[in-house]
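One structure, pasted below without further comment.
In this view, the complex is presented without one of its protein chains, the others remaining in place.
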Amino acid sequence: MTARSFRGPAVTEPPWARWLLVAVVLTILAILLVLPLAVVFIEALKRGAGVYLAALSDPDALSAVKLTMIVAAISVPLNVVFGIAAAWAVTKFRFPGKSLLTTLIDLPFSVSPVVAGLIFVLVFGARGWLGPWLRANSIEIIFAVPGIVLATTFVTLPFVARELIPLMESQGVADEEAALSLGANGWQTFWRVTLPNIRWGVLYGVLLCNARAMGEFGAVSVVSGHIRGLTNTMPLHVEILYNEYNFAASFAVASLLALLALITLFAKSALEWRYSSELAAGRGH
Amino acid sequence: MPISATVPWRKRQSVIPGFGMTLGFTLAYLSLIALIPLAVLLFRAAGMGWHDFAALAGDKRTLSAVRLSFSTALLAALVNVVIGLPTAWVLARYDFPGRRVVDAIIDLPFALPTAVAGIALTSLYAPNGWLGAGFAALGVKIAYTPLGITLALIFIGLPFMVRTVQPVIADLEPDMEEAAATLGANRGQTFSLVLLPPLLPAILTGFALAFARGMGEYGSVIFIAGNLPYVSEIAPLLIVIRLEEFNYEAATAIAAIILGVSFASLLAINVLQAWSRRSLGHDS
Partner (left out) sequence: MQVRIEGVTKSFGDHPALKDLSLKVGSGQLFALLGPSGSGKTTLLRLIAGLERADAGAVYFGDVDASRIPIQRRRVGFVFQHYALFRHMTMFDNIAFGILVRRKEFTHTRDSLRRRCLELLDLVQLSGLEDRYPHQLSGGQRQRVALARALAIEPSLLLLDEPFGALDARVRKDLRRWIRELHTKTGHTTLFVTHDQEEALELADAVVVLNDGRVEQIGTPEQIYSAPASPFVFNFIGDSARIPGSAINGGWRGPRPPEDADIFIRPQDVTIVGPHEGAIHGDIVGVRRLADIRRVVVRTGAGDIEVNVADGKPTEMGAAVGLQFDKWRTYRNGVLLQRD
């Protein structure tokens, strides 16, 4: 084992210390992170492939998968458009209140998922702000798909924007100025110059946004009403099955979500590895 | 022909088009999806009046749930400092087989849906689970106790710690350490006297992020918590329970407390980073 960049003996630890530290860290990570992941697949397949496939082909499971995909298919594109627009406004212009806006965009990350669900109940619920009006016009939002979409969009709102803002900040405006001086109009500049420059950043944001959108539990749980076959997303279905002590089925559905997580991690690492220079540096999460 | 001195500021600033459109859309979308609903919550909490709010917040069950969420989140964030610092160090400094895979797996808690993490941790640490059985033999019960809650929050909070500290370690130039070595410091002294101070803002930031997340965490906790009122019932769960009873006021009051604690810790991060930029001249 070597130090990552060349370091003289004075500025690294002796080999035995390095090995020890690595061993301790790897052990902790194996127990804390890898073991729970492994358990999901082991529990899912414990009763055999037949039970596993039966759990996944159950109509309620299928409708949960479908709903999860529908919700992601609405909220992810919305947040992509939002993220690009917000990053454009924040990074290409100077205006008063800019840093406040950046802080507000990050706000949903610091709101507990349950609170994220609650705020929509307070707005649209039976005893909420718009509740009576919605009932009078027989519009259903809470305990229905629109509520799930809203709550999911809320919790995933910052993902694309917070990836693109530092990226576009570091890229500056020279490319756009060059395109404009060569005669391009605003849309031409965006599609031909800006978008190709940020495409991997957008994809990166989409990956994280989608993983969270498909996996969101707390916020969706509050607004969904848990109606099987109608307002149950995959994570909610996992919960219902688990609470019914149907562990094999519960872990079977969970294994699909775990697979999604693994694919996300893999794709994310591949992007970081291949296009590190075209992604924003130093992102925390 | 002189342009009027009262040109609006944005006309003067940039030739790049789309300011009105993108900012307008950003503000409208952000307001509709996030700001207005959040404002409704704060408005409702404020509308209760101090007396009602204090009565709801001072409810014994509420207090014990908030105290539990606070203390387990705090403990988990502390443990994450202890685990996260060496993890970040190893990933930033050493090369070993499989480093890339380990680096990728750090983000698992971000990518894995919380409900999945919740049932996986529960089946591992339940008294009849793989690890739980061993602990049970020693007389230690993990699942269905505050210990289990803390464990789930350690899982959830670890990437916040590692991902905040790792880039700062990677950016530390070796010349400071070399200087310390030429001045006679050993590795331990170099670490604690030369390396730790610039890392401190990042460590505190990671700590605050992990804590804020733990305070509001729901999905990964409710399966392993046991959810016994006054013992292992976390504040977010109590919100759900109050909502199911259609007691919006109580739910709102608890939500306001959780939000208050989260915002306070994030405010602390901002103050901290502003301070560290000024005093250390770098951004953590």
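Read from first to last, the chains carry the letters A and B; within each, the first residue is number 1.
Everything that follows uses one rule, which is that a residue touches a chain if its C-beta (ideal position, glycine included) is under 8 Å from a C-beta of that chain, and two chains touch if they have at least 3 such contacts.
On a predicted model such as this, the values are computed, not experimentally measured, just so you know.
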Just one of A:I31, A:A178, A:I227 or A:I263 touches the chain that is missing; which is it? A:A178
Using the document's contact rule, name the residues of chain B that touch the chain not shown here. 1-3, 5, 7, 11-12, 15
Positions on chain A where the hidden chain makes contact: 174-175, 177-185, 188, 192-193, 196-197
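One rule holds for everything that comes next: only the chains that are shown with their structure count from here on.
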In their complex, what parts of chain B are in touch with chain A? 9-10, 13-19, 21-23, 25-27, 29-30, 33-38, 40-41, 44, 83, 86-87, 89-90, 92-96, 100, 102-117, 119-121, 123-124, 130-131, 154-155, 158-160, 163-164, 167, 174, 177-178, 181-182, 187, 190, 209, 212, 215-219, 223, 236-237, 239-240, 243, 246, 248, 251-252, 255, 258-259, 262-263, 266, 270
Spell out the part of chain A that touches chain B in their complex, as residue ranges. 1-5, 7-8, 10-13, 18, 21-22, 24-26, 28-29, 31-37, 39-40, 43, 78, 81-82, 85-86, 88-90, 92-95, 101, 103-105, 107-108, 110-115, 118-123, 125-129, 150, 153-154, 157, 173, 176-177, 180, 185-186, 189-190, 208, 211, 214-218, 221-222, 234-236, 238-239, 242, 247, 250-251, 254, 257-258, 260-262, 264-266, 268-269, 273, 281-285
